[in-house]
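Below you'll find the structure I mean.
Note that one protein chain of the assembly has been removed; the remaining protein chains are unaltered in position.
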Amino acid sequence: MLRYALKRFLSLSLSLVAASVVIFFVIEVVPGDPASYMLGLNAQPDTVAALRQELGLEGSAIERYFRWVTGVVQGDFGVSYTYRTPVSELIADRLWVSLPLAVYALTLSTLIAFPAGIVAASRRGSAADTTVMGVTQFGIAVPNFWFAMLLVLLFSITLRWFSAGGFPGWEEGLISGIKALTLPAVALALPQASILARVMRSALLDTLDEDFVRTARAKGLSRSQALWRHALRNAMIPVLTIIGLQFSFLLAGAIIIENVFFLPGLGRLVFQGITQRDLIVVESVVLILVLAIIVVTFLVDLAYAWVDPRLRQRS
Amino acid sequence: MLSAANVNLSVFDTPILRNVAFEIGEGEIFGLIGESGSGKSMTAYTIMGLTPVGSKRSGRIVLDGDNLLDKTEAQMCAIRGGSVGMVFQEPMTALNPVKTIGEQVGETAMIHGAMGRREAAALARGTLDRVGLPADRFPLDRYPHELSGGQRQRVVIAMAIALRPRLLIADEPTTALDVTTQAQIIMLLRQLVSEDGMALMLITHDLGVVADIADHIAIMKDGEVVEAGETVSLFRNMTHPYSRALFEASDHVPDRTSSQATGDTPILEVADVVRDYQLPRTSLFAPPAHFRAVDGVSFTIRRGESLGLVGESGCGKSTLTRAILALEQVQGGTISIDGEPISADAEIAHRARRKMQVVFQDPYGSFNPRHRVERLVAEPFHLLSEKPSAGERRARVEAVLANVGLAAADADKYIHEFSGGQRQRVAIARALIIEPELIILDEAVSALDVSIRAQILDLLADLTARLNISYLFIAHDLSVVRAITDRVLVMKAGQIVEEGPTEQIFKAAQHPYTQALIAATPNIDRALAARSKGAAAG
Partner (left out) sequence: MSEVEVNRAEANEIWRSALRSRSFVIGAVVTVVFVVAALVSFLWTPYDVTELVIADRFKRPSAGHWFGTDQFGRDIFSMVMVGARTSIAVAVVAVGIGVVAGVPLGLAAAAKRDSLLDEVIMRSNDMIFSFPALLIAILITAVFGPGVVNAIIAIGIFNTPVFARLARGAALSLWTRDFLLAARVAGKGKALISLEHILPNITNLLIVQGTIQFSLGILAEAGLSYVGLGAQPPLPSWGRMLAESQTLISIAPHVAIFPGLAIVLTVLGLNLMGDGLRDILDPRLRRARN
């Protein structure tokens, strides 16, 4: 088990290193001179030189990469050119909106998808199954930001149950924070829940066809006992894969959804960074998001081992 | 105790079983025999109430006075695992991979409400001990993937007998296992039957297995019981033509003059061959370990000779085959065909394969489903430096199809239009088309029903008589090897432990492993002889 975890950890660390190289290369090497890129065409030479100094652009790309990585490891992402504050502080603030939103959405998606998938699989061909399959077919096709607009139209503009956007900040209390994130989370969760419910259903149906389910039935388990006691845990293997992938979609989706609801999250930060050509901000946010995705992948890998004893060989 | 009468089953209006009738007495072993598609497994599923979606059943299956076909699903759940247990063919997939063996055996008891978790664990322990999985080596928290096929089958048996059912149904319980393991499992079943006084319904395609242990047998064909009776007398006086054909096919020996070997010219020479596999690294720093799959193997095949290579799964015979076919590089020794050494080097391998071809075990996986037979059979022409013209190609494919007993028009068909036996003929045609000196038959008849197997063996014997081809016949089934080879090699753990003329090996094997293999192989005559001796003595 420990060996497996260590192996996955090493492999994912390598992924992270590779990702950091790619991000650094695209942002700081491809544009040629980042300083003059950031300042635009009309910049004075001495302003450019000052920015070069500030950004630490002396030395080869390799030296600069190592300097950057050393800083990042110590929590120093550099200073934002437009905000004039350390990027780490900017990110820390925004992360407390984006991350809870993604986790909230993932929780909702799982809570909706599991029962729906299980019901559909256990009563294959029934009205319940047909309903789940029909609704999820639509759910997959709906773009989450459009769904978010419809939610705003219904719940904020027409019914006035929720505010149409903005975030009061966690210091205003947990309840109001959660309330502000509810519509965004629902908008993110429903399309993902549709995918997850369908994966759950087909994984369960596949597992129900396995020989060991027949063995279980032969020792007297009813159809639903066989599903709960034998099929479900085996079906979790593909379902976990999808949950892991979904987290990255939810984080990316959160960036878009933050735009609909005017939430002060990483998404808003990164788009401001793009329009203001603040490469340091863009680079840091992308790295943080990739890190979050890789950490979740690692957690999913650990969950695999928890579900599947073959992965935690004693040898 | 159990009696079936007029049992009919259809699935989506396709009739599967027709008027099936049989009786199983208290504590009796009942053998149900048939080839694939005969309906023998469906008969078992019908008893268990586990027939597929779309099934319609009629008739009576009476267990202790109650008709099982009238029971509700809930009542059947109480019967399954309670008074009737069942064991399946494929032990590798029959157990839930994510649950321990203790949980799975104990579950039988817990599901039937007989006991709580602790008692169930104790029962699981006791039952696993009974099936030969003692606590010191097989604690309850073992997972299925830590066990071998034979051990897994013991766990499945433990699950089925945990509550001491009155009837145990075993559906081809040993077909997927090696012969020595098969013999042990059959012995275990027999012992459990006598300890518990339970009845056993043993479903098999292998007449040898039932000849040994069944009290009564029934023979099925196309969903009907064609003949049934007390075992010894039924074997002595078979009346139905199908039973007789099956009986004759099951130890069929094709007509062949004992050896066509011309002189001493060796066609294949294998000398001191070693094949090592690198095992996955267990630590970043230690050098990776090696597994020696083939360990210093030497033998020769003469022109026109048929050599058997026998061994159980994992003995290294498949690895050796791949090395001979130059699909893998060996780590030591030499392999030469017709005097030329073989290596995995593309050029050399290309030349070597012009002289040898192969027929694989699985008649379904051996062909690209998207190509027609002409293209499939002509594929080895790729080895020739001068490819035949389209017309010549067609003519040669038709000729070789005729050689294996297929029609010229079959060249235009797709492979799914053929039965298993016909596909194996196509595979032989593909091997023959470039007129090789040697054909390697890798378990080539193992997946076939006995009657088809007999026909393919006849074909092989006929081909070598006409074309003077050499065979390397690789098999786990000794009776087949005996029928078709001149000499036999016995392989165990990567080494050849015994070698000699076939008849001599079978009559007087020297190595204890060979003796064990021969003793474990089911044999109808031997079984019947032993039974009549036993009856006379008793």
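Labels A and B are assigned to the chains in the order they are written; within every chain, residues are numbered from 1.
In this text, a residue touches a chain if its C-beta (ideal position, glycine included) is under 8 Å from a C-beta of that chain, and two chains touch if they have at least 3 such contacts.
Please read these numbers as outputs of a predicted model, since none were measured by experiment.
Checked against the hidden chain, the listed residues A:L6, A:V22, A:A61 or A:L111 yield one contact partner: A:V22. Contact with the omitted chain, checked across B:K56, B:R244, B:H382 or B:R466, is made by B:H382. Within the set B:T127, B:Q153, B:Q357 or B:T485, the residue that contacts the chain not displayed is B:Q357. When the full complex is taken into account, the listed residue touching the unshown chain is A:L153, out of A:A92, A:L111, A:L153 or A:I178.
When you scan A:G117, A:P184, A:G273 or A:P309 for touch with the missing chain, the hit is A:G273. In the full complex, the hidden chain is touched by chain B at residues 325, 327, 346, 349-350, 353, 357-358, 360-362, 365-370, 372, 379-383, 412, 414, 416, 427, 430.
Considering the complete assembly, chain A touches the hidden chain via residues 11, 14-15, 18-19, 22-23, 26-27, 30-31, 37, 137-138, 140-146, 149-150, 152-153, 157, 245, 248-249, 251-253, 255-256, 259-260, 267, 270-271, 273-274, 277, 279, 282, 286, 289-290, 293-294, 297.
FYI, only the chains that are shown with their structure count from here on.
Those residues of chain B lying in contact with chain A across their complex are 48, 50, 73-74, 77-82, 85-86, 88, 90, 93-100, 107-108, 111-112, 143, 145-146, 156, 159-160, 162, 282. Residues 210-212, 214-223, 225, 229-230, 233-234, 307-310, 314-315 of chain A touch chain B in their complex.
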